[in-house]
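One structure is given below, encoded as structure tokens.
Every protein chain of the complex appears in place save one, which is left out.
As written, the chains take the letters A and B, and residue 1 is the first residue of each chain.
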Amino acid sequence: MDPLNAFLIVSAGLFSVGVFGVLTRRNAVAILMSIELMLNAANLNLIAFARFGDPTVLAGQVFAIFVLTVAAAEAAVGLAIVLCVYRNIRHINVDDLHILKW
Amino acid sequence: MGQLSWPFIILLLLTIISAVVVVAERNIVRAAVSLGLSFLGVAGLYLLLHAPFLAGAQVLIYVGAITILILFAIMMTAQRLMRPPRRALETWILSGAVATALFGTLAYVIINTRWHEVDRAAQARPDVDYVPVLADSLLQTYLFPFEVASVLLLVALVGAIILAKEERID
Partner (left out) sequence: MVDVHYTPIIPLLPLVSFALFVLGASVRSWLGKGARLSDQVAYVSVALMGVSWLLALAVAFDVLVLRSGQPYYYAYPWLSVGSVLIRFGFMVDPMSAVMLIVVATVAFGVQWYSLGYIAGDEKQPRFFAYLSLFSSAMLALVVANTLLELFFAWEIMGLASYLLIGFWYEKPAAMRAAKKAFVVTRVGDTFFFIGMLWLVLQTGTTDFANLVLGTAHGGALSATGENAVITGGPYLKALMGTTTLGWIALLIYGGAVGKSAQFPLHVWLPDAMEGPTPVSALIHAATMVAAGVYLVARMYPIFDLAAPLTVLGITFRPLGLVALVGLGTALMAAYIAFSQSDIKRILAYSTISQLGFMFIGLGCGGTVVGENGVRTFLAIGFSAAMFHLMTHAFFKGLLFLGSGSVIHGTGTQDIWKMGGLWRHMRWTAITFLIGYAALAGVAPLAGFWSKDQILEAAWEYNRLIFWGALLGAGMTAFYMTRLWTVAFTGQWSGGEAAATGHQAVGGHGQHDHGHGGHGLPHESPRSMLIPLVALAGLAAVAGFVGLPKANRFGEMVKYVPPPGWLEPAGAVEEHALHLPTPLRMAQAPGGTVPDSPAVPHSSPAEGDSPRPYGAQQLAPEPLQGGALSFPTEEGLPAVGGEAHAGAAHTPAGHHEVDMGLVWRIGLLSTLAALLGILLGASGYRGRRFNFRAPGALTPMESAVYALSLNKFYLDEIYWAILVTPLFWVTRTARAVDQAIIDGLVNGAGLVTRGISVLSRLVDIWVVDGLVNFSGWICGRLGQGLRRLQTGQVQNYVLVVFIGVLLVIAALVPSR
């Protein structure tokens, strides 16, 4: 099996697991964790392409660093939002967070 | 390339299994710890891909910072045990179906795509240190996005503080 494809498939698997987590978890923090998995999958993808692409540019790795940055920011803000929500309604169960409905 | 190397398989299993634990474990603390494991696995995969700098960054940021952050959040929200999900079964089946279909589609696309591969000789080699190259491109070619990213971090920092700050009741 082509090593690139192997990494890509691992990445796809990781992504799908993340998707599954996002779809099924009810805890907002758990959903954030699943999103981190998906971001990792994406990063893995980028770095795999960088490994098997032109090494003089390493655009994939640079991109991965940016994703890393965004992910860190996203985690910080997301968790702050979760805290905020928790402070207001004393739970973070997304099933009950549907006041935007209708 | 015919055979998959053992390190790859071990890291693959570590990553995927701990990821599955993350999404399936009811105890959120265990899920978080398992998330850290999964991040470590990904960091190992980065090493295999000749990206040591990113592997270090992965460990520092994801394992060291984000996992800890998530654990903090879990502790502050004080909800260790998750309530049994409503309509659990049909949600699980539907979500599983979607996730599986997604994986299948992606795998099908990946396998059936003929990647434009560069010459093997021109590929990155393990004996070359690519960190300077990375630093060069980061601080020259991608200087502007780099700075924007730093601003983004600053904004996220401020935003997170404001959001998470305990509102003082005057």
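Heads up, the rule we're going with is that a contact is a pair of C-beta atoms (placed from the backbone, for glycine too) under 8 Å apart; a residue touches a chain by one contact, two chains touch by 3 or more.
These numbers were taken from a predicted model, which means no experiment stands behind them.
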item	value
Options B:Val98, B:Val133 or B:Leu152, residue touching the unrepresented chain	B:Val98
Chain not shown, touching residues in chain A	19, 22-24, 31, 94-95, 97-102
Footprint left on chain B by the chain that the document does not show	91, 94-95, 98-99, 101-102, 105, 108-109
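Simple rule for what comes next: only the chains that are shown with their structure count from here on.
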item	value
Chain A-chain B separation of Cα centroids, rounded to whole Å	6
Of all residues in chain A, those that touch chain B in their complex	1-10, 12-21, 23-27, 29-30, 32-34, 36-37, 40, 43-44, 47-48, 50-59, 61-62, 64-66, 68-77, 79-84, 86-87, 91-93, 95
Sites on chain B touched by chain A in the complex	1-2, 4, 8, 12, 15-16, 19-20, 22-23, 28, 31-32, 35, 38-39, 42, 45-46, 49-51, 53-54, 57-58, 61-62, 65-66, 69-70, 72-74, 76-77, 79, 82-83, 85-86, 91-92, 94-96, 98-100, 102-103, 106-107, 110-111, 115, 117-118, 122-125, 128, 130, 133-134, 137-138, 141-142, 145, 149, 152-153, 155-157, 159-164, 166-167
